[in-house]
Structure formats: structure tokens, C-alpha cells
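Removed: one protein chain of the complex. Kept in place: all other protein chains.
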Amino acid sequence: MSLENLFSLDLFSFSPLAWLAAAFAGLFFILVVIYSLNFMKGRKGLFRYYLYTVLTLVLTLGVIFADNLLLLVILWGFLGLLLYLLIGFGRTPSTPATARKALLIVGGTDAMMLLGLALVWFLVYGPGTGLSGLAKLSFSTVTIPVAGGLSVAAFLLLASAALAKAGAMPFHTWVPDMAEDAPIPVTAYLPASLDKLLGVFFLARISLELFILDSTLGIVLMALGSITIMAAVMMAMVQHDMKRLLGYHAVSQVGYMVLGIGTGNPIGICGALFHMFNHTIYKSCLFMAAGAVEKSMNTTDLHRLGGLAKLMPLVFGAFFVASLSISGVPPFNGFASKWMIYQGIIGTAGNGWTWIIWLTAAMMGSALTLASFMKLIHAVFLGQASPHVTKIAESSRPGTPFALAAPIAVLAVLCILFGVFADRIPFGELFSPVLAGEPVFPGLWSSTSATILILAGLFLGMVVYLLGSAGKTRSVAPFIGGEDLDARPSMRVSGVDFYSTVKDVKPLGVLFDWAERKHFDCYVVGLRFADFLGGILSGLHNGLLGRYVLWCLAGVVALYLALIG
Amino acid sequence: MSLKLKALLKSPWVFHLSTGSCNNCDIETLDCLTPRFDVERFGILLAGSIKHADVLLVSGSCNRMSAEKLKTLYEQVPKPCLVVGIGTCTGSRGIFIDSYNCPVPLDKIIPVDAYIPGCPPKPEAIIAGVVKLIEKVGKG
Amino acid sequence: MTREQVLRDLGNRFGDDILDIFVKSPKRVFIKIKPRAIAWVGPYIFRELGARFNIATGTDTPDGIEILYHFTLEDINLMLNIRVLLNRDNPVITSLGKEIEAVNWIEREMKELLGITFEGHPDPRRLLLPDNWPDGVYPLRQDYSEWDETAIRTRGV
Amino acid sequence: MGRSVIPIGPYHPLQEEPELFTLTVEGERIVEVDVRIGYNHRGIEKLSESKSFDNSTFVVERICGICSTSHPFAYVRAVEDIFPMEVPDRAKYIRTIIAEGERIHSHLLWLGLAGHFLGYNTVYMWAWKLREEILDVMEILSGNRNNYAMFTPGGVRRDIRPQDIPVVLAKIDSIVPTLEMLRDAILDDPVLHARLKGVGVLTKEKAIEFSALGPTSRASGVARDVRKDSPYGVYDRVDWKMIVTSNGDVFDKAVVRILEMFESIGIVRQCFEALPEGPINAGIESIPPGEGIGHIEAPRGETFHYVRSDGTNRAIRHKVRAPTFMNLPTYKATIVGETISDATIILASIDPCYCCTERMAVRNHRGRLLYDGEALVELSRAKTENLKRRMGRT
Partner (left out) sequence: MILLNLLVFGFLVTSILGLTASWVDRKVTARVQYRVGPPFYQPLVDIIKLLGKETLVPTGSYRSVFLGAPLLGLAGAVTAASVLWMNQIHPQTGFTGDWIVVIYLLTIPSMSIIIGGFASRNPLASLGASREMKLVLSYELPFILAMLVPVVHSGLSIRLGDILLAQREAGAFAGNLSGILAMLVGLLCIQAKLALVPFDAPEAETEIVHGPLIEYSGTGLAMYKLTKNMMLFILPFFLIQMFLGGFSLAGWGILWSVLKFVGVLALITVIRNTNPRVRIDQAMRFFWGPMTVIAAVSLILALLGL
């Protein structure tokens, strides 16, 4: 088959949105490679590492541009395998288990996707069409109104794959584990950017191109989104490890995108897609900053960090910008997209009162995100230096190599640009065909003028400063009642137990307890269930011949009953 | 007199340091804030952190442990700051002059701008002392 | 229980350890015992007789260093004062602080002010004196004299 | 994991006097606590050995400004205990009046500070406003707001003038309604209940183990009060009851103190009614060798003084034990497991007085006068200065 034929088969489609996603994927590829040059230096199997990275990009581009569903599913499956292989570059003892977990969850949902595809095929062509029909399914030709059990099932099966890839609940648990164990560039590359792009992009396409959703399914999606936002961010708040904490945020932010898509109105969807792009920017930035910290301090344990802002000011600045973005503080990019999602949620008010819950969850989620990032900023960059940090700072002056700093800085600048000039972005053109037309904005958050306002406020503050004596400052020891702080290194709030008071609030404490015992982890619950079944089955195998004969007899009787019944 | 100095005299926030006192001067200092004396009239507030303070009210006979702290704490006050010794102990160490744990008088540790004698000085005396000091500074 | 009963009881139990009983007034009784006996006499009075521990007074006397343990039996309004006399050159006694919480602090205080060693004290850190106070200088000893050359003892403002 | 040390002190708005508490916390919860005192240690025990028996009352008065009656009271009782002697009746009554007046002012002071520590400044201001009235009473009776200098071995220094009595009684009557209002406001406030009940519980067993004293132990159900157990002054001749509660938490400690104020007011009134005529001083000529112990119930608990005399006019040993010395270590039993916010009020709930704790008033053998001429001149100058200022300003 020649290349011409391939295109004539509608294997690929090139929409503006796909080009945009591809551009982002390319950008992240470049940044991650630059970053890896320094970060992965000296590790084993670097050739394989870069090979896998390139392969991932190629497959990702394939998925982005794929119009044919079968092709998409096949490429998608390979991506899962690459994820497994890339996690394998981690060096912690729990890496193999994490890789297995990711493979099982992603692979398992791939199987569900395949089943969903089969259902779509069944819905479109009915029984009796051959495999040729399966190969012909494509986004541009198929449109299924969601009505009746089968179509709902098909949608949910396909959506589950998208959610697992993006890391939304209930398939999220591989993301935090991976964030902790996999090398940082891999985390920044896959769950933080490419997988998010793919997952949410795919979810948007199936929700808007392939299926015509009714409001009930929309509510299901919105509920899922809200739960993801709240639950993941609550978990993030109490984490003790920087990377794991960021991993939970990677989950939480997906909630906003799912929520936005669930609204079903143009502005909400537009917000969701915009948020998707924004998220890839700031989350990669955050992960890369965490990598820079890990590189110089050899740990991401919050208890052993602190006071790094002085040692790595650039990383701190970028991290600070990115964390304000992710918390949705105006005028950064996270606020712009979240603001659109809020609008979208209020737009669904016609469908009943549930919008209040989603809106509250979304806004509260932002506050909680801010809270957990404040904890991070305190525990890692500000606050007091831990003995560990002091020791390293004394022995070697830790700096940030250019290869690490450049991608971080670029992403931080992007955070600001996308936020400040959000009102200049032609969403209608960029996000077609998913948006199906220009989104109706009931009025726009004029981010540029707001930025001017805030800058003017800062300027005013500077003027006040100049009136005062801030120019000439004097450095004195901190006041802790007259004691000498430097003589008492234990007098330091590490930030690990920052929010343990939250656990004291009754019902939340129980939930946290359950979460810590992994009652909400589909993988662990699945394993436990399998163990349970296995336990029953192995109980049946006691090695006595008589017992086996008895089972055989029982089987025969059951068969017989079934046949005559 | 500059505007800033004028403002300083209209709003002196006091921080209160006890260096081994019998508590009486401290209690009388606190008493100044309460309804009968109400020094908030003059803009005087009790500061919690020494970095907010403009006036240090020192009481007691400076025993060894607190004298050490006194030096570090004086460093931590934003200047300009005034130091007022309250009670006879700060001036002459009173009955504690022979104590083995009170080796040096206050003015050998930090510079003192005014003493308010009395054992304890009455709240009226404390207020009068601080106001007089302010007047003195205001005149130059 | 009356005062006579308490004294008789103490005499029966610790007859060998008691050196002298002096009934000063109906409310005050001074009992002198051998120093090592405090390890069992003290807890007996505190736990069995249910007395309240007031305080202990350490004194540097010409005969040696003396410790008075004051206990109060409130129900019969009696103050039992247990006196022990220690060698001035090497004042060592068993600590009660490990058994009776209330004795903990005063033993720390006597250690640093009088130089008495309490064997087995759970927390023998400084209590009152500054950290830079020289070792071996005990302000409550009668032979204490000024050690700090920088001290200023003149008046003048 | 995640433990950090939080300092309270040495110079902290919680404490008027410097002390350093170090709280080891996990989040906000306290897992360990330690204290370093000694910022207030002035060696009074040693100083006191250098003063004559008469002069020492001034030294012990300056152990603590709030307990400036309790220490002299316990001290003169210790001196009177060295040899058998009887204090005149009128002196006993006057001593009781002064002691109870001090109790009221001390409890009001605590109440105000407790309010301040809880951020409840209105209570602070109101309680201290009432306290001013009591201080006026004390000024009328003794001539000074604090450091009354009323006590001397054998009796009291100053008599109460008959024309003052109605004024004093009127003042005391005038505070009772406000005090009752304050009592009701505090004991019924739901937010205060939420903040104080079940917080910092000192169990009865622990109170006995630590030999806790005064309101601290009475709130835990230990019914001990020197005024009842070993009556002195005229406490066996007036009618009053001991306030005992059982929970041992901060709230109960507050309850005990508030209710005790009403008992004290009752005692003062009865004393004024029954005040007999007669001498106020037994006139002790000299003090024979011997040792004496005086203990009285101060506002914070039993104050204990031990005096040993060798027949000269100075003591060779003077031991002072303030109630806080025994009460303070109970923080070990009450603070662990609570939060930092509660730690401050728990520490305050024993009504700590570090200057008492670190007293060490000692008399010196060589016996130099406490107030030499120079110092006296200085003092009087200060007083004149004060008077002038007051005249000039108000």
C-alpha cells in the first residue's frame, strides 16, 4: 500500500487542534532531551533511553494525527509499553513494581478500549460486517448519539482508556507512584505532558466528535472530574515527598479538564483544552524543578530539604511562577483556563442545581492546590535549611547547570505569556474541529489589563518602599525570644506535618486513613480481590483425589441442569 | 524635626524585657495598658515581637543568663530605639547588688536613655517617665 | 492515725537507721537518719503514709552538708522533717527524684547550688545557674567567694 | 519524622518573666516538652543571710511582686516558729486581711492574663480594672500598691486606721457586682468552654505525685489548703469554705480561682467586723538559736520558708520554696498530646511565677545592710520625683 493510499483510507486527519498538540509534543520533546542531557548523564542504557524517547514522540504524533480508530488503538497500546520501558530507568527499589503497576493499569484500560472499539463497530455496522468495517472506523465518518446501554458502555470503555492515560480517577494510582520512582525527565515527559495531551485530547474527541453526549453523561464526567480534583489534591496536601506530591497534582489537574469537557458547552470545552496545554507547561516545569532539586540535593524528601531559594534562585523563581499558575492565581495561565472552565460550569446551570457542587469543588480545589504548593515552597525553597542542605551547601556550592535551567526557565516564561495574553488567543480557530465553531464568550477576562493593574499595584508598593527605609537594610538574627537559632538546628519547622491538623477533622481523618491503606487504589484493590479469589480457589485444591472427583461430579450436575433448564 | 521622628514620638511601641526582676515592675508596666491608665491614648502599644519595638522597657537586676540575652536582643531592635530602665533594680540593682548572679548593672550591658526609679514605680510614674523621655527626644 | 502512732511506726520499721528523734512542737518533728536510709525512708513516708513532699533544704553547716526533707501529713497537721548529714568533701546521696516526681527539681537545685551528688537522678542538668557558670563553684556553700573578676559591685547610675 | 522544636520564650509575650520552654511538636501536636529556667535567678537565699531578721522581710518581699505578702508572711511565721511565742490578736487579723486582699488581686491578675493569653482582651481589661480597686484598698491600708512592708516578726508594722475601714469596705462592696457579672460571663461562655474544658488535665494521682499545690491541685480534687489543714492567722475563726473541683483541666483551675475570690471577700469582711483592739506587735527582743518553718497558703499554693538561727541577729540559712516550684513540673503531665495553642494556656493555668521559683534569697554571714544610706537616699529621691511628676501631670 502506498502512502497515498494510506491517506485515502482516512488514516490521519490534520486539524488545527492536532497541529497544536503536535507542536506542544515537539516542544516538550526538545525540552526533555535538553534536560536529559544533564540529568541522565552517566546512567546506563542511555542509547535505549533516547531511542524510547524518540519512539514515544513518533507514536504520540501518530496518535494525535490518527483519524482511524483502529490505528489509534494500536499506537496507543505501544505507547503503554514504552511507558513501562521508560519507567524502568528509575533507580529506586520499588521501580519494577511501579512499572508493572503502570503497565497493568494502562494495559488493562487498553483492553477496555479495544472492547469499546468493538462495541462502536457493532453499533455502526451491526452484526455481520467483517473486519473491514473495523478498519474503516474513523472520527470523521462516525457519529453516534448516546442512547441506550450499548452506546453508553462503548463511551465509558473508550473514556476509561483516556482517563487512565491522563491519570484521572479511578485509574490514577500509577501516576503518584511513577512520579516517585521514575526518572524526572520521564515523569515530566509522559504523565505530565504527553500522556495528558493524549488522554484529554482523546477524551475530547470521543466526547465531541465520536459521540453526542446527553446531559446525564456530562454530569457523570463532571462528577468524576470534581472527585478527581478534590480527592487528589487532599492526598497531595499530606505527602512527604516532593515528587509524589507533584504526582498527585498531576492527577488533580486532570479533574479540571474532565470537568470542562463534561460541561459540554463551547467555553467549558475550550477551557478544558486550554487547561490541558497550560497544565503540560506548568507541570513539566514543576517536575523539572523538582529534578533540579533532586540533582543537587540527592533527595526529594521534604523533611531533608529547605532554604534552597538562596542556593538556586532561578529554579525557585520558575517553581514559584509555575505553582502560582497551577493554583490558578491571576494573571498566570492556570487562572485563564480555570476561569473559562468556571464559566462553562455556570453555563450548565440550565441542567439543574448540580453546577453549584462542581463550581465549589473547582474553586475549592484551587485553594487546596495553593495550600499544598505553599507547603512545598516552604519545605523546599523557603523556610529554614535542614542540616542535610547545610552540609551540601558547605561542601559544594550547588548551582543549576544550563541544560537543567534552560527548559525550566522557558516553561516559566510560557506560563506568564499564556496567562497575560490569554485574551489574545483565537480559541475558536485553534481548537476546531472539537469546538465546532467559535465559543460564545459572555465577556472576557481581560487578562492584559488586569496584569497592568497588578503591575501598577506592585509599582505603588515600590514607591511606598522608596518612601521608607527599605533601601538600606540591616541583617540580624531571627527573633525567637532571644535564643540563638543557629545553635539549635532542631528548632525548625520542616513542613512535613504542615497539614496534619486537617487529619484531625473527623470524617476526613478516616478517609485519609483509608487512602493510606490504599483502599481507593484500583490496582491494589484488584490485587487483593485476585488474592482473595486465588485463596478460595487454592483452598479447593487440597490434593485429595476424592475432593477432585467431587468437584467433577458437581460440574457435571451443574452442566446438566443448565442444559435442561 | 523630621516627620518620621515626629511620628515615632506619637506612636512608640514598647517591648518589655524582664531581666530577673521580681515581677512587680512588669506587672505595673502591663497595668499601664489597662483602663485606668490606658496608654493607647498616646499611641503606646505593647509589641509582641522585638522587631516591632521602638522602646525597650527593661526591668530587673540583669542576672547572668538574661544579661547575655539582653545583648543579642538589643541588636535585634530596629533603630532608632529608646531604652528605659524601670525600677530601682535597673538603676542601682537595689538589694541585689551583692547577689552572686547579678554581676553587672544594666548600663554596662546596653546604653540606657532613661531610668524610672521606684520599687516598683507606680504606673503613673512609668507613663510620666516615658512621656518625659519623648519630650526630651523631641526637643533634640 | 496520730502523731504518736506515726513516730512509733517509724521507730519500729527503721529503728536501726534512725539516729535521733526530736519533737520540737506538736506540729514539727525532726528525725535524723543515716544518709543511705533515705532511699527507703523517703518513699515510705511519701507513699505509705501518704505525706506530701514540701521541699528539701540543703545547708552547709560546720559539721557537714545537711539535707532536711520536709514532709507534711495534713490530716494530723504534722510536719516530718528528715535530716541527713553528708560528708562535706564528698557529699553523695541516693536520689529520690527517680521515684518521686516532686523531688526531681529540688535535687537538681541542690546539686548546682551546694554541690551534692544525687546518685541515679533521672535528669541531672542545670536548673537555675547559667550555662557558663564554672564547675565546682557552689554559691550556697559557706566558703563561696566572688569568682567573676568582671563583676561590678559598686553603685552608681 | 517531621518533628520540630518550637520555642516559647525566653522573651515571649506569654510570660512577663523570661523562661524558655521548648516544645517538640509534630504539626501542631506536642510530643515532648522541656523547660530551662534560670533567667530570673537572683540568689535571694544567699542575700537574705546577710540581712538581719527584721530587714529580711524586705528582701523576701522582693522575691515576687505579686506574692509580696505571702513570702513575708511565711517568713515571719518561720521566725516565730523558732521559739514559742504568741502574736497579738489584732496583728493576726490585719495579717489575714492583707493576705486575702493579695489573694483577690492576684487571682484577678491571673484572670486578666489568662484572658489576654486567649486573645480575649476584654476580659483582661475588665479584670485589671477591678484589680485597680483592690490595689487602692491595699494602698489605703498599707501605703503602697505592692510591696506592702506590713509584716515583721512578732506582728505587723502598721495599724489599720479606724476611719479607713468604711472606705475600704465600700470599695470592696463596689466590686462585687462587676465581679459576679464577670464570673457569669466567663463560666457560661460556650467558646471558652470549647477552648478550656478537657484541656491540660492534671489527674488527681498526678497532682499528688507532683505534690502540686494550691488551686492547681484543688482543681484536680485534692482538697488541701494550708489555711484549713494547719490554720494560721485567723482562718480558724472566720467562716469560709475550700473550693475543690474534680476535673483538673484548665477550666476547673479558672473556676477555683474565680470562686476563691468570693470566699476571700467574705473573709476580709468578717475580719473587719471582728477586728479586736490591742497591740499590733509582740516586740521580739532577740531570736535564740534554733530552726523554724513557716508555711502559708499563697494565692498559687503553699509558700514554704525555713529559717535557721544561731542566736545572732541574722539567719544562717533561709530556704524559700514558692508554690510554682512544685506546680511548674506538672507541665510534664499536662502538656504532652495537646496543641501549641493549648500549651500556652496550660502553662498559664498553674499561674506560674518564675521569680518566686528562682528566688534563692540568702543571707550573707558578713551581714552588709541591704539598703545602705546611699540606696535609701536614692529611693526617697525616686519617691519625691514620682510625686512631683504626678502633681505636675495630673
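For clarity, chains are labelled A, B, C and D in written order, and residue numbers in each chain start from 1.
What we mean here is this: a contact is a pair of C-beta atoms (placed from the backbone, for glycine too) under 8 Å apart; a residue touches a chain by one contact, two chains touch by 3 or more.
Computed from a prediction, not measured in an experiment: that's the story for all the values here.
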Contact set (omitted chain vs shown chains) is A, B, D
Full-complex contact with the absent chain, from A:277, A:335, A:418 or A:431:
A:335
Identify the residue among A:26, A:96 or A:457 that touches the chain left out of the display.
A:457
Out of A:48, A:91 or A:310, only one touches the absent chain, namely A:310
Per the touch rule stated above, chain D touches the missing chain via residues 4-7, 12-14, 28, 115-123, 125-126, 129, 189, 191-192, 194-195, 339-344
Since one chain isn't shown, list which residues of chain A touch it in the complete complex.
307, 309-310, 313, 316, 328-330, 335, 339, 342-343, 346, 349, 353, 356, 359-360, 363-364, 367-368, 370-371, 374-375, 377-378, 381-385, 442-446, 449-450, 452-458, 460-462, 464-465, 467-470, 472-481, 485-486, 491-493, 495, 498-499, 501-502, 504-505
Residue positions on chain B contacting the omitted chain are 2-5, 7-8, 10-11, 34-35, 38, 40-41, 43, 48-49, 51-52, 54, 76, 78-80
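As a convention for this text, only the chains that are shown with their structure count from here on.
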With centres defined as the mean of C-alpha atoms, identify the chain lying farthest from chain D.
A
Distance from the CA centroid of chain A to that of chain C, rounded to the nearest Å?
69
Using Cα averages as centroids, what's the distance between chain B and chain C in whole Å?
39
Between chain A and chain D, centroid-to-centroid distance (C-alpha), Å
64
Give the residues of chain B that touch two or more other chains, as numbers and ranges in rising order.
50, 63, 65, 69, 73, 91-92, 98, 100-101
Contacts with two or more other chains, residues of chain A listed in rising order
482-483
In the complex, chain A touches chain D at residues 240, 303, 480-483, 488, 490-494, 496-501
Of all residues in chain C, which touch chain B in the complex?
129-133, 139, 144, 146, 148, 150-153, 155-157
Residues of chain D touching chain B in the complex:
10-11, 13, 16-18, 38-44, 46-47, 50, 58-59, 62-66, 68, 109, 112, 124-125, 128-129, 131-132, 145-147, 353, 355, 358, 364, 368, 370-371, 375, 378-379, 381-383, 385-386, 389-390, 392-394
